[in-house]
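Here the complex is missing a single protein chain, while all its other protein chains stay put.
The block that comes next holds subunit A.
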């Protein structure tokens, strides 16, 4: 890793906020945007990052938490 490159642009509290919103059931990016009162572009970007970080998976715009067995 060159020169201490950051792995994520999200804070732990932001990650927790996303996970809590979809903890009960999967949701679309638009639904998450409404629930979190965040702009849709930001939610889409952050959800992509959460997938890359291994927290979420997406199927047909339904975002769900990856639960460890």
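Assume contacts are C-beta pairs under 8 Å (C-beta built on N, C-alpha and C of every residue); 3 or more make two chains touch, one makes a residue touch a chain; residues count from 1.
Following the convention adopted for this analysis, contacts and distances are computed from a predicted model.
Visitor: Can you pick, from "Aminomethyltransferase", "Peroxiredoxin", "Potassium transporter" or "Molybdopterin synthase sulfur carrier subunit", the UniProt protein name of the chain not displayed?
Guide: Hidden chain, UniProt protein name: "Peroxiredoxin".
Visitor: Give the residue, chosen from A:19, A:40 or A:66, that touches the chain omitted from the document.
Guide: Touches the omitted chain: A:40.
Visitor: In the full complex, which residues of subunit A touch the absent chain?
Guide: Within subunit A, the residues touching the omitted chain are 9-10, 39-42, 44-46, 48-49.
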